[in-house]
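Take a look at the structure set out below.
Only one protein chain is missing; all other protein chains are in place.
Which chain is which? They are A and B, in the order written, and residues in each are numbered from 1.
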Amino acid sequence: MDGILLQQIVNVISLGSIYALFALGYSLVFSVLGVLNLAHSALFMWGAFIGLLVTDRLEMPLWVGLIAAMIVTGLLSVLLELIAFRPLRKRGAARIAQLISSIGAAILLVNIAQLLFIRVYNRVEAAYPRGLVPRQPIIIEELGLRITPARLIVVIAALVVMILLQYLVTRTSLGQQMRAVAFNQRTASLLGINVNYIFLMTFFLAGALGGLAGVLYALITNVVDPFIGQNIALIGLTAIVLGGMGSINGAVLGGFIVAGIQIISIDTVGSSYRDALVFLLLFAILLIRPQGILGQPESTRA
Amino acid sequence: MDFLIEAILSVVRPIGITEPVLQFMLVNAILGISMYLLLRTGMFSLANAGFMAIGAYVSVLLTKELDFALGAALVVAVIVCALIALPIGLPVLRLRDIYLAIATIGFGEVVRIFFLNVDNMILSYLNTFQDAGLRRYELVGGGRGVRNVERLTETWHLIVFLIVIIFLLTRLQRSRFGRAMVAVRQDERVAANMGINVVYVKNMVFVLSAMLAGAAGVFNGHLTRIVTPEMFGFDRAVDILAYAVLGGTSVWAGPIVGGFVLTALPEVLRRFNEYRGVFNGLVLLLVIVYLPGGLINPQGWRKLWASARRRLTGQPAQPEAGGG
Partner (left out) sequence: MKKFRLILSVLFILPLIFVSVVSADEHDEDADTPPIGFWEECETPQNLPDELTIGAIFGLSEAVAVYGIAQRQAVELAVAEVNAWGYLGEGVTLRVQFEDSAGNAQQAIAAMEKLVVEDGVLAVLGPTLSTEAFAADPIAQENGTVVMGVSNTAIGITDMGDFVFRNSLPEEAVIPGTVEQAIDALGLERVGVMYGDDDDFTISGFDVFVDALDDNEIEILSVETFARGDRDFSSQLTSLIARNPDALVVSALAAEAVQIIIQAREFGYDGPIIGGNGFNSPAVLDQSGEDAEGVIVGAAWNIGDPDPEPSSEAFQQAFVEEYGVAPDQFAAQAYTGAWLFATAIRCADSDDRADIRDALAAIEDFPSPLGLYSFDENRDPVHDPIAQIVFEGAFLPLASVIEGAAESDE
């Protein structure tokens, strides 16, 4: 059984990396603006879709697809800020209104993607070309472990992105400005920070991260349709709340914890109860530590 | 009553609102009110899809298996919702904002997964403790749901129920308790200093809201003829929120209009065929961006009108705007 346990740990790491990558962009917008962007899952899907068009239709290599996806989803994310978030902020609307406008934007993005899918592929699903990454799994015989190159890429990418993001937020001037805006918008603008610019940059980064997550997810699952974001949306939300809203490390930690519980539950209580277990744990953690595991106690977020 | 319903339908039928659509509009208006109560007290709870599920399942089992009348099933189901809401509310309502939202989404998911698996739970209980030796046990049908439910809900039930709720709601808002709700939303600490029992108010509203959502579930279950766990997932929780927010939370008419509009919209947009979803998202986005306070919000309309007039009179010509 040790072989299984080890393999399941590897599975947790690979699934957790996907959740963490997805949750990072979510978390970034929340930490700077204090709003939930429910269209993030639509950006994730668009990333996978753009990656598909570039590698399949234009027959370009994977790295081109990755970059193209990140740029397009980054720009789409900026568009979201301009259409769905900024006008509401200017009107001084409640944050809950921004939540609803992000839902409207998500519906719009998913439906536009569906129209495009049908025009390009004559159906609403399509697969990444085979052979984009080697398929032969890497086997460690003595431990009975297997991992495919695609999953390894995801794990490494998650690590790299997390480190880069951490560096960007803590060491660069953009990161400092983002943190200042996150702390207090008015103070930040009094300090001469162009708050709107910081918001745009935050949205671009978050969108690009979402797009990256989408392409990497599609590398593992091969098939893309306009609805792949829907299943991961709730998991991502759970991950950032569990780990601590507005904390980058928290989002990553949350992603791994959710993946861990899901996978442990399959070997213990059975796969039917796996999400029930996730939410019960969430419940328990919120009651003990409402701000999440790594979150800062704070009472003004909505 | 029949005449009234016929009159309403003859007006709205040409735009695509048939009687079943009208019925779902009324059900969703009840859901909108259940959310409105929560938001009015400053509670961002998304548990009501779960309570709707409980209401639907309890009542459907009662009418189908035990031949209850709809009214009796409604009473029992609503009481069950209240009894479940109470112990859930006490710990959870200490949370606030997004944390409350996500914890209550968790509640909804647990309810959904419960109904998905309750048959198997009963089965393994029977087999381990009673040696029943059964291969299968069907109470709620797991993912298949409870089927062939009789369609007992009539349009007039919904209209009467809604009118009663509006009557009670307006009385509630004018009462001491209603003012306490607003006070709790504005500032819990100040409200407590004013002598308001904040915990009591929040829990009471949570229970009332759960009962309303449960009632909507009862009516809905007896309209759709089938009740499955998938009908009450995350999407439903978000829809219920949208009814209240899009309609507006400043007056009771807001959530009702919100429920009406968001239910009717996809049906009215059927003429756009494959562009239906695009328009649906676009309308939602535009309404909330231009009227962040919701559709029923006189102040918002006034502002919108003022800015429109300013634009019309101040800058009459915009030649470059059409160039995109």
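Throughout what follows, a contact is a pair of C-beta atoms (placed from the backbone, for glycine too) under 8 Å apart; a residue touches a chain by one contact, two chains touch by 3 or more.
This one's a predicted model, so the numbers in the text were calculated from it and none came from an experiment.
Shown chains touched by the hidden chain across the complete assembly: A, B.
Interface note: of A:14, A:177 or A:238, the residue touching the hidden chain in the full complex is A:14. The chain omitted from view is touched by exactly one of B:228, B:249 or B:297, namely B:228. Of the candidate positions A:94, A:112 or A:200, contact with the unshown chain belongs to A:112. Residues of chain B in contact with the chain left out of this view: 13, 16, 18-21, 24, 116-117, 135-136, 142-145, 147-148, 151, 223-226, 228-231, 266-267, 270, 273-274, 276-277, 311, 318, 320-321, 324.
For chain A, the residues touching the chain absent from view are 1, 3-4, 7-8, 11, 14-15, 18, 79, 82-83, 87, 108, 111-112, 114-116, 118-125, 127, 130, 135, 137, 139, 146, 148, 217, 220-223, 225-228, 230-231, 262-263, 266-267, 270-272, 275.
To be clear about the criterion, only the chains that are shown with their structure count from here on.
Centre-to-centre, using mean CA coordinates, chain A is 29 Å away from chain B. Chain A contributes residues 36, 38, 83-84, 87-88, 91, 93-94, 96-97, 99-101, 103-112, 114-115, 118, 233-234, 237-238, 241, 245, 272-273, 275-276, 279-280, 282-283, 286-287, 290-292, 299, 301-302 to its touches with chain B in the complex. The touching residues of chain B, counted against chain A in their complex, run 39, 44, 91-92, 94-99, 102-103, 105-107, 109-110, 113-114, 116-117, 120, 234, 238, 241-242, 245-246, 274-275, 277-278, 280-286, 288-289, 292-293, 303.
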